[in-house]
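Below you'll find the structure, written out as C-alpha coordinates, and then a few comments.
One chain of protein is taken out of this complex; the other chains stay put.
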Amino acid sequence: MSLDKATVAKIAHLARIKVPEADQDHLAQELSAILAFVAQLDEVDTEGVAPMTSVVEHALRWRDDVIDDGGNVERVVSNAPEQVAGFYVVPKVVE
Amino acid sequence: MSYVQGATGEWEVVIGLEVHAQVVSQAKLFSGAATVFGSEPNSQVSLVDAAFPGMLPVINRVCIEQAVRTGLGLKAQINLFSVFDRKNYFYADLPAGYQISQFTQPIVGHGEIILDLPDGSTRTVGITRLHLEQDAGKSLHDQHPSKTYVDLNRAGVALMEIVSEPDMRTAEEAAAYLRKLRAILRYLGSCDGNMEEGSMRADVNVSVRRPGGPLGTRTETKNVNSIRYVQQAIEFEVERQIEVLEGGGTIKQETRLWDTVKHVTRSMRSKEEAHDYRYFPDPDLLPLQLDQGWVDAIAATLPELPDDKKARFQEQYKLSLYDAGVLVADQASADYYEAVARGRDPKLAANWVIVELFGALNRLGKDIADSPVSADKLGGLIDLIVDNTISGRIAKDVFLAMLETGKSAADLVEERGLRQVTDTGAIDQAIDQVLAANPDKLAEYKAGKEKLFGFFIGQIMKMTQGKANPALVNELLTRKLQA
Partner (left out) sequence: MSELTQLTLAAALKGLDRGDFTAAELTESHIAAVAAARPLNAFITETFDRARQQATASDARRVQGTAGPLDGAPLAIKDLFCTEGVQTTAGSAILKGFVPTYESTVTARLFRDGAVMLGKANLDEFAMGSSNITSHYGPVISPWTGKAPADAVRKLVPGGSSGGSAAAVAARCALGATGTDTGGSIRQPAAFTGIVGLKPTYGRCSRWGIIAFASSLDQAGPMTRTVEDAAIMLRSMAGYDPKDSTSVDRPVPDYAAALTGDIRGLRVGIPAEYRVDGTDPEIAALWQQGIDWLRAAGAEPVDIHLPHTKYALPTYYIVAPAECSSNLSRYDGVRFGVRVPGDSLAEMYENTRAAGFGAEVRRRILIGTYVLSAGYYDAYYLKAQKVRTRIAEDFRRAFEQCDVILTPTAPSAAFAIGERMDDPVTMYLNDVFTVPASLAGLPGLSVPAGLSSKALPLGLQLIGRPFDEETLIRVGGVLETAAGFHTRPPFIAGEV
(Lines give C-alpha, C1' and ligand atoms only; values in the text may rest on other atoms or scores of the structure.)
Protein backbone atom coordinates (compact mmCIF):
# COMPACT_ATOMS: atom_id res chain seq x y z
CA MET A 1 0.00 0.00 0.00
CA SER A 2 1.50 3.28 -0.96
CA LEU A 3 0.22 6.75 -0.45
CA ASP A 4 0.11 9.43 -3.09
CA LYS A 5 0.42 13.17 -2.74
CA ALA A 6 -3.30 13.74 -2.91
CA THR A 7 -3.93 11.32 -0.06
CA VAL A 8 -1.27 13.03 2.01
CA ALA A 9 -2.99 16.35 1.38
CA LYS A 10 -6.33 14.85 2.34
CA ILE A 11 -5.21 13.29 5.61
CA ALA A 12 -3.16 16.35 6.46
CA HIS A 13 -6.33 18.40 6.21
CA LEU A 14 -8.28 15.84 8.23
CA ALA A 15 -5.58 16.09 10.90
CA ARG A 16 -5.50 19.89 10.56
CA ILE A 17 -1.77 20.01 9.89
CA LYS A 18 -0.62 22.26 7.10
CA VAL A 19 1.72 20.36 4.79
CA PRO A 20 3.25 22.56 2.09
CA GLU A 21 2.91 21.02 -1.33
CA ALA A 22 6.68 20.83 -1.64
CA ASP A 23 6.77 18.42 1.32
CA GLN A 24 3.97 16.17 0.19
CA ASP A 25 6.01 13.88 -2.03
CA HIS A 26 8.65 13.25 0.58
CA LEU A 27 6.03 12.65 3.22
CA ALA A 28 4.14 10.31 0.92
CA GLN A 29 7.29 8.22 0.58
CA GLU A 30 7.90 8.11 4.32
CA LEU A 31 4.34 7.21 5.12
CA SER A 32 4.31 4.59 2.36
CA ALA A 33 7.41 3.00 3.88
CA ILE A 34 5.66 2.78 7.23
CA LEU A 35 2.56 1.30 5.61
CA ALA A 36 4.72 -1.23 3.77
CA PHE A 37 6.25 -2.17 7.10
CA VAL A 38 2.93 -2.65 8.87
CA ALA A 39 1.54 -4.58 5.90
CA GLN A 40 3.23 -7.67 7.41
CA LEU A 41 0.15 -8.04 9.54
CA ASP A 42 -1.70 -9.40 6.53
CA GLU A 43 0.19 -12.65 7.13
CA VAL A 44 -1.48 -13.18 10.49
CA ASP A 45 -4.60 -15.28 10.59
CA THR A 46 -7.05 -13.35 12.72
CA GLU A 47 -10.17 -15.24 11.73
CA GLY A 48 -12.50 -15.27 14.72
CA VAL A 49 -10.12 -13.27 16.90
CA ALA A 50 -11.70 -10.51 18.96
CA PRO A 51 -9.93 -7.17 18.70
CA MET A 52 -8.23 -6.07 21.90
CA THR A 53 -10.36 -3.48 23.67
CA SER A 54 -8.34 -3.29 26.86
CA VAL A 55 -5.37 -5.06 28.32
CA VAL A 56 -6.84 -4.46 31.76
CA GLU A 57 -9.20 -7.16 32.85
CA HIS A 58 -11.58 -5.35 35.10
CA ALA A 59 -14.95 -3.69 34.86
CA LEU A 60 -15.34 -0.04 34.00
CA ARG A 61 -15.73 1.86 37.23
CA TRP A 62 -18.46 4.48 37.59
CA ARG A 63 -18.38 7.77 39.40
CA ASP A 64 -21.21 9.03 41.56
CA ASP A 65 -23.33 11.87 40.24
CA VAL A 66 -21.71 14.52 42.38
CA ILE A 67 -20.59 18.03 41.46
CA ASP A 68 -16.97 18.22 42.57
CA ASP A 69 -15.36 20.21 39.79
CA GLY A 70 -15.76 23.38 37.75
CA GLY A 71 -16.60 26.76 39.20
CA ASN A 72 -13.15 28.15 38.46
CA VAL A 73 -13.06 30.11 35.22
CA GLU A 74 -9.51 31.33 35.76
CA ARG A 75 -8.27 27.77 36.06
CA VAL A 76 -9.56 26.81 32.63
CA VAL A 77 -8.82 30.00 30.68
CA SER A 78 -5.52 31.09 32.25
CA ASN A 79 -3.46 29.24 29.62
CA ALA A 80 -5.53 30.36 26.63
CA PRO A 81 -3.75 32.27 23.85
CA GLU A 82 -6.79 34.54 23.55
CA GLN A 83 -9.66 35.05 25.97
CA VAL A 84 -12.26 37.72 26.65
CA ALA A 85 -14.52 37.89 29.69
CA GLY A 86 -14.10 34.21 30.44
CA PHE A 87 -14.67 33.09 26.85
CA TYR A 88 -12.08 31.41 24.68
CA VAL A 89 -11.69 33.40 21.47
CA VAL A 90 -11.07 31.98 18.00
CA PRO A 91 -11.25 33.34 14.44
CA LYS A 92 -14.83 33.84 13.34
CA VAL A 93 -16.67 30.70 12.33
CA VAL A 94 -19.40 30.90 9.70
CA GLU A 95 -22.06 28.23 10.14
CA MET B 1 -51.51 7.37 3.43
CA SER B 2 -51.36 11.08 2.93
CA TYR B 3 -49.44 12.24 -0.09
CA VAL B 4 -48.41 15.71 -1.12
CA GLN B 5 -49.78 16.89 -4.43
CA GLY B 6 -47.05 18.35 -6.62
CA ALA B 7 -47.28 19.87 -10.08
CA THR B 8 -46.37 16.56 -11.68
CA GLY B 9 -48.15 14.18 -9.38
CA GLU B 10 -48.17 12.89 -5.84
CA TRP B 11 -45.18 12.68 -3.53
CA GLU B 12 -44.64 10.65 -0.42
CA VAL B 13 -42.71 12.28 2.39
CA VAL B 14 -40.29 10.22 4.47
CA ILE B 15 -39.23 11.62 7.83
CA GLY B 16 -36.83 10.33 10.46
CA LEU B 17 -35.83 12.18 13.60
CA GLU B 18 -32.65 12.14 15.63
CA VAL B 19 -33.38 13.66 19.00
CA HIS B 20 -30.65 14.82 21.33
CA ALA B 21 -32.05 14.72 24.82
CA GLN B 22 -30.00 16.13 27.65
CA VAL B 23 -29.81 13.65 30.50
CA VAL B 24 -31.06 14.88 33.86
CA SER B 25 -28.04 14.60 36.13
CA GLN B 26 -26.17 16.81 38.55
CA ALA B 27 -22.77 16.37 36.96
CA LYS B 28 -21.56 15.80 33.41
CA LEU B 29 -21.17 12.45 31.65
CA PHE B 30 -17.44 12.11 32.32
CA SER B 31 -16.60 14.88 34.78
CA GLY B 32 -17.73 16.40 38.05
CA ALA B 33 -18.72 19.79 36.63
CA ALA B 34 -22.32 20.96 37.01
CA THR B 35 -24.91 20.76 34.24
CA VAL B 36 -27.30 23.61 35.10
CA PHE B 37 -28.34 25.96 32.33
CA GLY B 38 -27.47 29.63 32.02
CA SER B 39 -24.35 30.12 34.14
CA GLU B 40 -21.41 32.47 33.58
CA PRO B 41 -19.20 31.43 30.64
CA ASN B 42 -16.79 28.60 31.41
CA SER B 43 -17.86 28.50 35.04
CA GLN B 44 -19.04 24.89 34.81
CA VAL B 45 -15.99 23.49 33.16
CA SER B 46 -13.63 20.93 34.58
CA LEU B 47 -10.19 20.34 33.16
CA VAL B 48 -11.61 17.15 31.68
CA ASP B 49 -14.32 19.07 29.79
CA ALA B 50 -11.75 21.52 28.45
CA ALA B 51 -9.55 18.58 27.41
CA PHE B 52 -6.44 19.68 29.23
CA PRO B 53 -3.37 17.53 28.71
CA GLY B 54 -3.48 14.33 30.73
CA MET B 55 -7.15 14.57 31.67
CA LEU B 56 -9.22 11.38 31.65
CA PRO B 57 -12.94 10.59 31.54
CA VAL B 58 -14.72 8.68 34.31
CA ILE B 59 -18.34 7.80 33.62
CA ASN B 60 -21.25 9.08 35.71
CA ARG B 61 -23.43 6.29 37.11
CA VAL B 62 -26.64 8.29 36.93
CA CYS B 63 -26.20 8.98 33.23
CA ILE B 64 -25.99 5.24 32.58
CA GLU B 65 -29.09 4.69 34.71
CA GLN B 66 -31.01 7.38 32.85
CA ALA B 67 -30.13 5.88 29.48
CA VAL B 68 -31.26 2.46 30.66
CA ARG B 69 -34.48 3.89 32.12
CA THR B 70 -35.19 5.62 28.87
CA GLY B 71 -34.46 2.49 26.89
CA LEU B 72 -36.86 0.54 29.09
CA GLY B 73 -39.46 3.29 28.68
CA LEU B 74 -39.15 2.96 24.92
CA LYS B 75 -39.64 -0.81 25.26
CA ALA B 76 -36.20 -1.20 23.78
CA GLN B 77 -33.45 -3.76 23.90
CA ILE B 78 -30.93 -2.92 26.64
CA ASN B 79 -27.45 -3.93 25.53
CA LEU B 80 -25.53 -5.33 28.47
CA PHE B 81 -22.29 -4.72 26.61
CA SER B 82 -21.70 -1.40 24.91
CA VAL B 83 -18.66 0.56 23.85
CA PHE B 84 -17.69 4.20 23.93
CA ASP B 85 -16.02 5.41 20.77
CA ARG B 86 -14.26 8.58 19.84
CA LYS B 87 -15.80 10.57 17.00
CA ASN B 88 -12.96 12.69 15.67
CA TYR B 89 -13.44 16.12 14.16
CA PHE B 90 -12.15 19.60 14.77
CA TYR B 91 -14.40 22.38 15.94
CA ALA B 92 -13.95 25.27 18.31
CA ASP B 93 -16.51 24.01 20.80
CA LEU B 94 -15.21 20.42 20.75
CA PRO B 95 -12.18 20.76 23.02
CA ALA B 96 -10.63 17.30 22.72
CA GLY B 97 -11.00 17.21 18.94
CA TYR B 98 -13.23 14.20 19.48
CA GLN B 99 -16.61 13.55 20.99
CA ILE B 100 -17.01 10.50 23.17
CA SER B 101 -20.04 8.74 21.75
CA GLN B 102 -21.24 5.24 20.97
CA PHE B 103 -21.03 4.10 17.40
CA THR B 104 -21.24 0.40 16.62
CA GLN B 105 -22.35 -0.83 20.04
CA PRO B 106 -24.88 1.53 21.67
CA ILE B 107 -26.33 1.01 25.13
CA VAL B 108 -29.90 0.71 23.79
CA GLY B 109 -31.12 -1.01 20.64
CA HIS B 110 -34.51 -1.36 18.94
CA GLY B 111 -37.60 0.10 20.56
CA GLU B 112 -40.83 1.84 19.64
CA ILE B 113 -43.06 4.82 20.28
CA ILE B 114 -46.81 4.89 19.76
CA LEU B 115 -47.97 8.20 18.34
CA ASP B 116 -51.34 9.64 19.33
CA LEU B 117 -52.63 11.45 16.30
CA PRO B 118 -55.12 14.33 16.44
CA ASP B 119 -57.90 12.18 14.95
CA GLY B 120 -57.59 9.79 17.87
CA SER B 121 -55.78 7.12 15.90
CA THR B 122 -52.37 5.77 16.81
CA ARG B 123 -49.32 4.86 14.79
CA THR B 124 -46.17 3.03 15.85
CA VAL B 125 -42.80 4.51 15.00
CA GLY B 126 -39.67 2.39 15.40
CA ILE B 127 -36.72 3.51 17.48
CA THR B 128 -33.48 2.43 15.84
CA ARG B 129 -31.23 3.01 18.82
CA LEU B 130 -30.35 5.19 21.75
CA HIS B 131 -26.80 5.98 22.71
CA LEU B 132 -24.97 8.13 25.23
CA GLU B 133 -22.63 10.87 24.13
CA GLN B 134 -21.11 14.16 25.21
CA ASP B 135 -22.65 17.46 24.27
CA ALA B 136 -20.40 20.08 22.67
CA GLY B 137 -19.78 23.57 23.96
CA LYS B 138 -21.35 26.70 22.58
CA SER B 139 -19.91 29.02 19.95
CA LEU B 140 -21.13 32.61 19.96
CA HIS B 141 -20.70 34.19 16.57
CA ASP B 142 -22.40 37.52 17.19
CA GLN B 143 -20.23 39.01 19.91
CA HIS B 144 -17.44 40.34 17.71
CA PRO B 145 -17.14 41.13 13.99
CA SER B 146 -14.19 38.84 13.32
CA LYS B 147 -14.14 36.48 16.31
CA THR B 148 -16.12 33.59 17.68
CA TYR B 149 -16.40 33.24 21.43
CA VAL B 150 -16.44 29.79 22.98
CA ASP B 151 -18.17 28.75 26.19
CA LEU B 152 -17.67 25.17 27.34
CA ASN B 153 -20.33 25.04 30.07
CA ARG B 154 -22.38 22.63 28.01
CA ALA B 155 -19.35 20.65 26.83
CA GLY B 156 -19.45 17.17 28.25
CA VAL B 157 -23.05 17.23 29.45
CA ALA B 158 -24.61 13.82 28.84
CA LEU B 159 -26.91 13.48 25.86
CA MET B 160 -29.05 10.61 24.77
CA GLU B 161 -29.22 10.48 21.02
CA ILE B 162 -32.49 8.80 20.17
CA VAL B 163 -32.77 7.81 16.53
CA SER B 164 -36.11 6.96 14.95
CA GLU B 165 -36.74 4.80 11.97
CA PRO B 166 -37.81 6.79 8.87
CA ASP B 167 -41.39 5.86 9.72
CA MET B 168 -43.10 9.24 9.68
CA ARG B 169 -44.95 10.60 6.68
CA THR B 170 -46.22 14.04 7.70
CA ALA B 171 -45.07 17.01 9.73
CA GLU B 172 -47.97 16.31 12.11
CA GLU B 173 -46.67 12.82 12.76
CA ALA B 174 -43.24 14.23 13.47
CA ALA B 175 -44.81 16.64 15.93
CA ALA B 176 -46.78 13.84 17.55
CA TYR B 177 -43.57 11.80 17.80
CA LEU B 178 -41.75 14.61 19.56
CA ARG B 179 -44.67 15.27 21.90
CA LYS B 180 -44.90 11.62 22.82
CA LEU B 181 -41.15 11.19 23.22
CA ARG B 182 -41.00 14.29 25.39
CA ALA B 183 -43.87 13.00 27.51
CA ILE B 184 -42.12 9.67 28.02
CA LEU B 185 -38.80 11.34 28.89
CA ARG B 186 -40.57 13.59 31.38
CA TYR B 187 -42.47 10.69 32.92
CA LEU B 188 -39.16 8.88 33.32
CA GLY B 189 -37.40 11.99 34.62
CA SER B 190 -34.49 11.27 32.30
CA CYS B 191 -34.74 14.56 30.36
CA ASP B 192 -36.66 17.72 31.18
CA GLY B 193 -37.71 18.04 27.54
CA ASN B 194 -37.20 21.76 27.60
CA MET B 195 -36.66 22.58 23.94
CA GLU B 196 -36.30 26.34 24.48
CA GLU B 197 -33.27 25.82 26.69
CA GLY B 198 -31.91 23.31 24.23
CA SER B 199 -32.19 20.31 26.50
CA MET B 200 -34.08 18.55 23.73
CA ARG B 201 -33.14 19.21 20.10
CA ALA B 202 -34.08 17.47 16.92
CA ASP B 203 -32.18 16.75 13.73
CA VAL B 204 -34.78 16.31 11.04
CA ASN B 205 -34.16 13.96 8.12
CA VAL B 206 -36.51 14.55 5.23
CA SER B 207 -36.77 13.08 1.76
CA VAL B 208 -39.55 12.75 -0.78
CA ARG B 209 -40.32 10.02 -3.27
CA ARG B 210 -43.02 8.91 -5.62
CA PRO B 211 -45.49 6.78 -3.67
CA GLY B 212 -44.01 3.32 -3.31
CA GLY B 213 -40.89 4.32 -5.23
CA PRO B 214 -37.27 4.11 -4.08
CA LEU B 215 -36.18 6.38 -1.22
CA GLY B 216 -35.13 9.86 -2.25
CA THR B 217 -31.98 11.65 -1.18
CA ARG B 218 -32.46 13.11 2.28
CA THR B 219 -31.37 16.31 3.88
CA GLU B 220 -30.66 16.68 7.56
CA THR B 221 -31.76 19.89 9.24
CA LYS B 222 -29.77 20.23 12.46
CA ASN B 223 -30.66 21.33 15.95
CA VAL B 224 -34.24 22.45 15.52
CA ASN B 225 -35.38 23.50 18.96
CA SER B 226 -39.17 23.57 18.98
CA ILE B 227 -41.91 21.26 17.79
CA ARG B 228 -43.42 24.07 15.77
CA TYR B 229 -40.10 24.71 14.03
CA VAL B 230 -39.74 21.02 13.31
CA GLN B 231 -43.10 21.07 11.56
CA GLN B 232 -42.24 24.23 9.67
CA ALA B 233 -38.82 22.93 8.70
CA ILE B 234 -40.37 19.73 7.37
CA GLU B 235 -43.01 21.63 5.45
CA PHE B 236 -40.39 23.94 3.99
CA GLU B 237 -38.08 21.07 3.04
CA VAL B 238 -40.89 19.07 1.45
CA GLU B 239 -41.93 22.02 -0.65
CA ARG B 240 -38.34 22.85 -1.57
CA GLN B 241 -37.42 19.30 -2.46
CA ILE B 242 -40.52 18.77 -4.58
CA GLU B 243 -39.86 22.03 -6.37
CA VAL B 244 -36.25 21.04 -7.06
CA LEU B 245 -37.23 17.58 -8.28
CA GLU B 246 -40.13 18.76 -10.39
CA GLY B 247 -37.82 21.39 -11.89
CA GLY B 248 -35.58 18.56 -13.07
CA GLY B 249 -32.98 19.08 -10.34
CA THR B 250 -31.55 16.65 -7.81
CA ILE B 251 -31.47 16.84 -4.04
CA LYS B 252 -28.04 17.18 -2.53
CA GLN B 253 -27.43 15.08 0.58
CA GLU B 254 -26.43 17.79 2.99
CA THR B 255 -26.74 19.26 6.41
CA ARG B 256 -29.05 22.24 6.67
CA LEU B 257 -29.87 24.80 9.26
CA TRP B 258 -33.31 26.09 10.31
CA ASP B 259 -33.36 29.87 10.11
CA THR B 260 -35.71 30.90 12.89
CA VAL B 261 -36.04 34.42 11.54
CA LYS B 262 -36.74 33.77 7.87
CA HIS B 263 -38.41 30.40 8.51
CA VAL B 264 -36.38 28.65 5.84
CA THR B 265 -33.77 25.89 5.88
CA ARG B 266 -30.42 26.66 4.36
CA SER B 267 -27.25 24.78 3.62
CA MET B 268 -24.72 24.81 6.47
CA ARG B 269 -21.40 26.11 5.23
CA SER B 270 -19.37 24.71 8.08
CA LYS B 271 -20.61 21.22 7.32
CA GLU B 272 -20.04 21.34 3.62
CA GLU B 273 -16.92 19.24 3.49
CA ALA B 274 -17.31 15.52 3.71
CA HIS B 275 -16.61 14.16 7.15
CA ASP B 276 -14.50 11.24 8.09
CA TYR B 277 -15.01 10.82 11.80
CA ARG B 278 -12.45 8.07 12.28
CA TYR B 279 -14.45 6.35 15.00
CA PHE B 280 -12.50 3.99 17.23
CA PRO B 281 -13.05 2.65 20.78
CA ASP B 282 -11.94 5.20 23.37
CA PRO B 283 -8.82 3.67 24.95
CA ASP B 284 -9.37 5.78 28.08
CA LEU B 285 -12.53 3.81 28.85
CA LEU B 286 -13.26 0.15 29.11
CA PRO B 287 -16.41 -1.34 27.55
CA LEU B 288 -19.55 -0.62 29.55
CA GLN B 289 -20.91 -3.85 31.01
CA LEU B 290 -24.26 -3.99 32.74
CA ASP B 291 -25.68 -6.64 34.96
CA GLN B 292 -29.14 -7.95 33.99
CA GLY B 293 -30.15 -7.84 37.65
CA TRP B 294 -29.21 -4.18 37.80
CA VAL B 295 -31.28 -3.46 34.69
CA ASP B 296 -34.21 -5.38 36.18
CA ALA B 297 -33.97 -3.34 39.34
CA ILE B 298 -34.28 -0.16 37.28
CA ALA B 299 -37.20 -1.65 35.37
CA ALA B 300 -38.94 -2.27 38.68
CA THR B 301 -38.80 1.43 39.53
CA LEU B 302 -40.22 2.62 36.21
CA PRO B 303 -43.34 4.76 36.58
CA GLU B 304 -46.56 4.00 34.74
CA LEU B 305 -45.98 5.48 31.29
CA PRO B 306 -48.47 7.45 29.17
CA ASP B 307 -49.79 4.56 27.07
CA ASP B 308 -50.47 2.34 30.05
CA LYS B 309 -51.91 5.19 32.00
CA LYS B 310 -54.22 6.14 29.16
CA ALA B 311 -55.50 2.59 28.91
CA ARG B 312 -56.06 2.47 32.64
CA PHE B 313 -57.89 5.81 32.66
CA GLN B 314 -60.26 4.54 29.98
CA GLU B 315 -60.79 1.32 31.88
CA GLN B 316 -60.84 2.51 35.46
CA TYR B 317 -62.56 5.87 35.03
CA LYS B 318 -64.52 5.06 31.89
CA LEU B 319 -63.08 8.11 30.18
CA SER B 320 -63.20 8.66 26.46
CA LEU B 321 -60.01 8.04 24.46
CA TYR B 322 -59.75 11.75 23.89
CA ASP B 323 -60.11 12.74 27.55
CA ALA B 324 -57.72 10.04 28.70
CA GLY B 325 -55.19 11.15 26.08
CA VAL B 326 -55.40 14.77 27.18
CA LEU B 327 -55.02 13.89 30.84
CA VAL B 328 -51.98 11.62 30.44
CA ALA B 329 -50.07 14.04 28.19
CA ASP B 330 -47.95 14.83 31.15
CA GLN B 331 -47.43 13.24 34.49
CA ALA B 332 -48.48 16.31 36.47
CA SER B 333 -51.85 16.55 34.71
CA ALA B 334 -52.47 12.87 35.18
CA ASP B 335 -51.58 13.03 38.85
CA TYR B 336 -53.74 16.10 39.32
CA TYR B 337 -56.66 14.41 37.69
CA GLU B 338 -56.31 11.29 39.75
CA ALA B 339 -56.20 13.34 42.93
CA VAL B 340 -59.42 15.10 41.91
CA ALA B 341 -61.12 11.90 40.76
CA ARG B 342 -60.32 9.97 43.93
CA GLY B 343 -63.67 9.13 45.55
CA ARG B 344 -65.60 11.31 43.12
CA ASP B 345 -67.44 11.00 39.86
CA PRO B 346 -64.51 10.46 37.44
CA LYS B 347 -66.28 11.90 34.43
CA LEU B 348 -67.33 15.03 36.28
CA ALA B 349 -63.76 15.34 37.56
CA ALA B 350 -62.37 14.91 34.02
CA ASN B 351 -64.73 17.55 32.73
CA TRP B 352 -63.70 20.05 35.37
CA VAL B 353 -59.99 19.39 34.91
CA ILE B 354 -60.02 19.43 31.11
CA VAL B 355 -62.55 22.16 30.41
CA GLU B 356 -62.41 24.53 33.34
CA LEU B 357 -58.92 24.05 34.80
CA PHE B 358 -56.95 23.57 31.57
CA GLY B 359 -58.93 26.42 29.99
CA ALA B 360 -58.10 28.70 32.88
CA LEU B 361 -54.42 27.70 32.94
CA ASN B 362 -54.25 28.32 29.24
CA ARG B 363 -55.68 31.83 29.67
CA LEU B 364 -53.31 32.51 32.56
CA GLY B 365 -50.34 31.04 30.69
CA LYS B 366 -49.59 28.78 33.64
CA ASP B 367 -48.40 25.24 34.08
CA ILE B 368 -50.38 22.70 36.01
CA ALA B 369 -47.54 22.71 38.50
CA ASP B 370 -48.28 26.37 39.28
CA SER B 371 -52.04 26.02 39.25
CA PRO B 372 -53.61 28.49 41.69
CA VAL B 373 -56.22 25.86 42.46
CA SER B 374 -54.93 22.66 43.96
CA ALA B 375 -56.42 19.28 43.11
CA ASP B 376 -57.72 19.12 46.66
CA LYS B 377 -59.58 22.40 46.33
CA LEU B 378 -61.01 21.56 42.92
CA GLY B 379 -62.23 18.33 44.46
CA GLY B 380 -63.87 20.36 47.24
CA LEU B 381 -65.69 22.41 44.64
CA ILE B 382 -66.97 19.32 42.89
CA ASP B 383 -68.16 17.95 46.22
CA LEU B 384 -70.27 21.08 46.73
CA ILE B 385 -71.93 20.53 43.34
CA VAL B 386 -72.61 16.91 44.03
CA ASP B 387 -74.13 17.50 47.46
CA ASN B 388 -76.28 20.26 46.00
CA THR B 389 -74.70 23.00 48.07
CA ILE B 390 -74.23 24.97 44.88
CA SER B 391 -75.40 24.62 41.35
CA GLY B 392 -73.11 23.88 38.45
CA ARG B 393 -73.54 27.41 37.21
CA ILE B 394 -72.67 28.99 40.53
CA ALA B 395 -69.73 26.55 40.69
CA LYS B 396 -68.20 28.18 37.65
CA ASP B 397 -68.30 31.54 39.37
CA VAL B 398 -66.85 30.02 42.51
CA PHE B 399 -64.07 28.47 40.44
CA LEU B 400 -63.17 31.85 38.97
CA ALA B 401 -63.04 33.27 42.46
CA MET B 402 -60.85 30.37 43.56
CA LEU B 403 -58.40 31.11 40.74
CA GLU B 404 -58.17 34.70 41.91
CA THR B 405 -58.07 34.21 45.65
CA GLY B 406 -56.73 30.70 46.10
CA LYS B 407 -59.43 30.17 48.73
CA SER B 408 -61.36 26.96 49.11
CA ALA B 409 -64.76 26.59 47.45
CA ALA B 410 -66.49 26.07 50.81
CA ASP B 411 -65.04 29.28 52.24
CA LEU B 412 -66.05 31.28 49.17
CA VAL B 413 -69.58 29.86 49.17
CA GLU B 414 -69.96 30.74 52.85
CA GLU B 415 -68.32 34.12 52.50
CA ARG B 416 -70.40 35.15 49.55
CA GLY B 417 -73.63 33.44 50.62
CA LEU B 418 -73.82 31.33 47.51
CA ARG B 419 -75.29 28.31 49.18
CA GLN B 420 -78.08 26.89 47.06
CA VAL B 421 -81.58 27.42 48.31
CA THR B 422 -83.28 24.04 48.82
CA ASP B 423 -85.86 25.28 51.26
CA THR B 424 -89.11 24.57 49.39
CA GLY B 425 -90.91 27.24 51.38
CA ALA B 426 -88.54 29.95 50.21
CA ILE B 427 -88.74 28.73 46.63
CA ASP B 428 -92.52 28.52 46.76
CA GLN B 429 -92.59 32.03 48.04
CA ALA B 430 -90.40 33.21 45.14
CA ILE B 431 -92.64 31.37 42.65
CA ASP B 432 -95.71 32.97 44.08
CA GLN B 433 -94.16 36.41 43.87
CA VAL B 434 -93.09 35.94 40.26
CA LEU B 435 -96.48 34.59 39.17
CA ALA B 436 -98.22 37.40 41.03
CA ALA B 437 -96.04 40.01 39.37
CA ASN B 438 -96.73 38.63 35.88
CA PRO B 439 -100.45 37.89 35.64
CA ASP B 440 -100.52 38.49 31.85
CA LYS B 441 -97.70 36.01 31.23
CA LEU B 442 -99.40 33.48 33.47
CA ALA B 443 -102.56 33.87 31.45
CA GLU B 444 -100.69 33.39 28.19
CA TYR B 445 -99.02 30.30 29.59
CA LYS B 446 -102.28 28.83 30.63
CA ALA B 447 -103.63 29.61 27.15
CA GLY B 448 -100.99 27.29 25.76
CA LYS B 449 -97.82 29.35 25.37
CA GLU B 450 -95.74 26.79 27.20
CA LYS B 451 -92.38 28.18 26.36
CA LEU B 452 -93.04 30.88 28.94
CA PHE B 453 -92.01 28.21 31.48
CA GLY B 454 -88.43 29.21 30.84
CA PHE B 455 -89.26 32.85 31.42
CA PHE B 456 -90.70 32.03 34.85
CA ILE B 457 -87.64 29.95 35.75
CA GLY B 458 -85.34 32.82 34.76
CA GLN B 459 -87.34 35.26 36.88
CA ILE B 460 -87.31 32.94 39.86
CA MET B 461 -83.57 32.34 39.59
CA LYS B 462 -83.04 36.05 39.31
CA MET B 463 -85.09 36.65 42.40
CA THR B 464 -83.07 34.05 44.33
CA GLN B 465 -79.78 35.42 42.92
CA GLY B 466 -79.21 32.11 41.19
CA LYS B 467 -78.98 30.24 44.45
CA ALA B 468 -82.18 28.29 44.13
CA ASN B 469 -81.68 24.67 43.31
CA PRO B 470 -82.68 24.54 39.62
CA ALA B 471 -84.18 21.06 39.80
CA LEU B 472 -86.28 22.02 42.78
CA VAL B 473 -87.44 25.23 41.12
CA ASN B 474 -88.41 23.22 38.10
CA GLU B 475 -90.35 20.71 40.08
CA LEU B 476 -92.19 23.20 42.29
CA LEU B 477 -93.05 25.51 39.39
CA THR B 478 -94.43 22.63 37.36
CA ARG B 479 -96.55 21.54 40.26
CA LYS B 480 -97.83 25.05 40.85
CA LEU B 481 -98.68 25.69 37.19
CA GLN B 482 -100.51 22.40 36.92
CA ALA B 483 -102.44 23.13 40.06
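Note that the chains are named A and B in the order they appear, and that numbering of residues resets to 1 at the start of each chain.
The definition used in the following text is that a residue touches a chain if its C-beta (ideal position, glycine included) is under 8 Å from a C-beta of that chain, and two chains touch if they have at least 3 such contacts.
Keep in mind it's a predicted model, so treat the numbers as computed, not measured.
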item: Contacting the left-out chain in the complete assembly, out of B:I15, B:V62, B:A76 or B:A96; value: B:A96
item: Per the touch definition above, residue among B:V14, B:L29, B:V108 or B:V150 touching the missing chain; value: B:V150
item: Sites on chain A contacted by the missing partner chain, in the whole complex; value: 3, 7-8, 11-19, 27, 30-31, 33-35, 37-44, 46, 49-58, 60-61, 63, 75-82, 88, 90-93
item: Chain B residues that touch the omitted chain in the full complex; value: 47, 50-59, 86, 88, 90-92, 95-98, 148, 150, 276, 278-280, 282-286
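Simple rule for what comes next: only the chains that are shown with their structure count from here on.
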item: Separation of chain A from chain B, taking each centre as the mean of its C-alpha atoms, in whole Å; value: 41
item: Chain B-facing residues of chain A, complex; value: 14, 16, 53-54, 56, 58-73, 75-77, 84-95
item: Residues of chain B that touch chain A when the two form their complex; value: 25-27, 31-34, 40-50, 52, 58-64, 83, 90, 92, 139-141, 143-152, 257, 268-270, 276, 278, 281, 283, 285-289
